[in-house]
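The complex appears here without one of its protein chains, the remainder shown in place.
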Amino acid sequence: MTEAVVGITFTGLLVFMIGVYLLFAYRNLLRLVLGVEVLAKGVTLILLAAGLHRGMVPLIQSLIVTFIIVETILAAILLSIIVISQRTNGSLDVRVLSRLRG
Amino acid sequence: MLATLVSCLALLPAARVTTVWQAMGTHFAVDGLSLLFLVVVNVVGLCCAVYSIDYIGHYGGRAKFYSLLLLLVMGLNGVVLVRDIFSLYLFLEVASVAAYVLVAYNLEFDGIEASLKYLLLSVVATGMVLIGIALILMTTGTLDFAELKVALAGGAGANPVFMLAAGLFVAGFGLKAAVVPFHAWLPDAHPSAPAPISAMLSGVVIKVAGIYAIVRLFYGVYTAPAQVLRVLLLLGLISMIVGAVIAYFQTDFKRLLAYSSISQIGYILIGLGIGNWFGVVGALFHVLNHAIFKSLLFLNSGAVQYRTGTRDIREMGGLENRMRVTGVTSTFGTLSIAGVPPFGGFFSKLFIILGAVVAKQWTVAFLAVFFSIFTLGYFLYLQRRVFFGKLNEKWSELKEAPAAMSIAVVALAATTLLVGVFFDSVLRGLIEPAARVLLGGN
Partner (left out) sequence: MTLLIGCLVLLVVAVVLLGLFQDLLYSALGLAVASIMLSIVLFQFGANIAAVFELSVCAGLITVLFVSTVSLTKDSDQKGESRLPARFLLPMLVVFAGVAFGGVTWLASHVAAAPAAAPHTFQDVFWGQRSSDVLGQIAIILAGVLGMLAVLRVKLQGGHHD
C-alpha cells in the first residue's frame, strides 16, 4: 500500500469510530444525524482507499456517488422522523424515548 | 378504487415469479436460491397488500402506504436478484428506507421510537458491511459474486483479511437478521408497526436482509469455511434459546410473536451452521415455512387488535366464539410453528434435527427438540388465552375481521397446510434447487 492509501485508510477508520461514538454519546436526537453523517464520511474514505489501492478510480467513484445518495436519503428520513418525534413527544431528549426496552 | 388498483400492482411482482426463470439482462439473474426467496417475498407481500385494503383505512395516507409497501417489495426482490455485493447493499438500503418509514407509519410514540432505534442500529450495521466490502475490493479488486468465488478459491482465501471481512459481514447482516447479541431493535420495531408491516418484517425482511445475505456470501462466495459455520451454529443456538425463553414471559401478543421470530431465526442458523445436506435443506425449508406461518400469526394478531383495540393477551379469552376465521387460522399457524406433523413447520424442523443427528451434534439435536416442545408449550398457552376458553364478556359484541383481512389469512393458512401435505413436491421444486446452488452438485 502506498503512503496515501495508508493515510486515507487510517483517517477513515478513525472518523468511522468517532461517528459511532457520537451516535451513542449524546442524548439530543439531532446530534444523531451528525453521528450518522460522520460515520458516512469515514466509510467514504475507506472506500476511496480501496479503490486507490486497486487503481480503479472510475469504479470507486461510481460507488461513492451511489453511497452519497444513500447517505443523503438516510439523513433526510432521519431528520423527518426526528421532526415528527418532537411533535409527538414535545422533546428531543433521547431519554424520553426509553419506554420500550429491547 | 385506488386500493384495488394498487393491489393489482402488487400482483405484478408476484406474477413475474412464475414466468421469468432465466437471467434478465446482465445485471440481474435468477438461480434456485434467488427463486426460493423471490417466492417467499412475493407470496407474503401479496397477502399483506390484500390484508391492508381494509386494515390501513384508519391510518390514512393509503396511496403513500401502498407505494412504500411496493418499494419495500421491490428492494427485497432487488436484493435476491443482484449478482454483486455492492448492489446487494444498495437494494438492502432501499428496502430498509421503506421499512423505517412503515414502522413509524402510525405516527405514534411506540412506532417512532422503534423506527429511530431500527434506523440507528442499521446504520452502524451497514457501515460495517461497507467496510467489509471495501476490504474485499482492496484484496481482490472485484465485487461480483462469481469472480469473488474464483478469486477466493485461487489462493486469496487464505488471506486473514477475508476472515476480518467475514466477521464484519456476520455482525452487519446478523443485526439485520436480529440474531441474539444484535437483536435489540426487533422486539420494539415488529410490535409497533402496523400488522401487515410486522408480517412483512418478521416474515420476509429479516430473512432476505439477514439470512439470504449470509447464505449468499458464506455459502456462495466463501464456500462455507468451518470457522464461520461454527460461529453461525453458536449464534443460532443462543438465538433459539434466548428468544424462546423471553417469549415465554411476554403478555403482549405481538411482542411474543417478535421474540419467537428471533428463536425461529435461531433454528435457521442452526441448520446452516450444521452445513450438511439435511441441515441446509431444513434451514431453507424453514425460511419458507417461517415466512408463511409467522406472517399469518402477525396478521391474525392485527385482526384481533383491529377489533378489540388491545394487544394484551390477559384481557382476551374465548375470541374464537366471535372471530371464527381468525381463531381457526391461528390454530393452523400455531401448530405449524410448533412443528406438529401435517403442517410445514414439522418437516423443516425434522430436517434440521436430522442434520444435527447426521453430523453427530447430539447436544444441538437435543436442544432443538427440547425448544421445539417449549415453543409448542408457549404457543398453546397463547392460543388458550386468546381464542379458546370462556368468552370474556367484554367482547360479547365482537365481530369477525373485515373480508379482505380474512381472505389474506385464509390464503396463508391454506398455504401452510398445503406446504406440509405436499412437502415432497415443494422440496423437489423449490428447496433442493436452492440447496444445490449452495452445496454444489449432489
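Per-chain numbering from 1; labels A and B assigned in written order.
The criterion applied here is as follows: a residue touches a chain if its C-beta (ideal position, glycine included) is under 8 Å from a C-beta of that chain, and two chains touch if they have at least 3 such contacts.
From a predicted model like this one, the values you see are computed outputs, not experimental measurements.
Touching the missing chain, out of B:Val44, B:Val80 or B:Ala104, is residue B:Ala104. Listed by residue number, the positions of chain B touching the unshown chain are 27-28, 58-61, 64-65, 67-68, 71, 74-75, 78, 82, 84, 86-87, 90-91, 93-94, 97-98, 100-101, 104-108, 110, 135, 138-139, 141, 159-161, 305-306, 309. Against the chain not displayed here, chain A makes contact via residues 1, 3-4, 6-11, 13-15, 17-19, 21-22, 25-28, 30-31, 33-34, 37-38, 41, 44-45, 48, 51-66, 68-73, 75-77, 79-84, 86, 91-93.
Throughout what follows, only the chains that are shown with their structure count from here on.
Look at where the CA atoms of chain A average out and do the same for chain B: the two points lie 27 Å apart.
Chain B makes touch with chain A in their complex at residues 86, 90, 93, 97, 100-101, 104, 107-110, 112-117, 119-120, 123-124, 127, 130-131, 133-135, 137-138, 141, 183-184, 187-188, 192. For chain A in complex with chain B, the touching residues are 16, 19-20, 23, 29, 32, 36, 39-40, 42-43, 46-47, 49-51, 53-54, 56, 60, 63, 66-67, 70, 73-74, 77-78, 81-82, 84-85, 88-89, 97, 99-100, 102.
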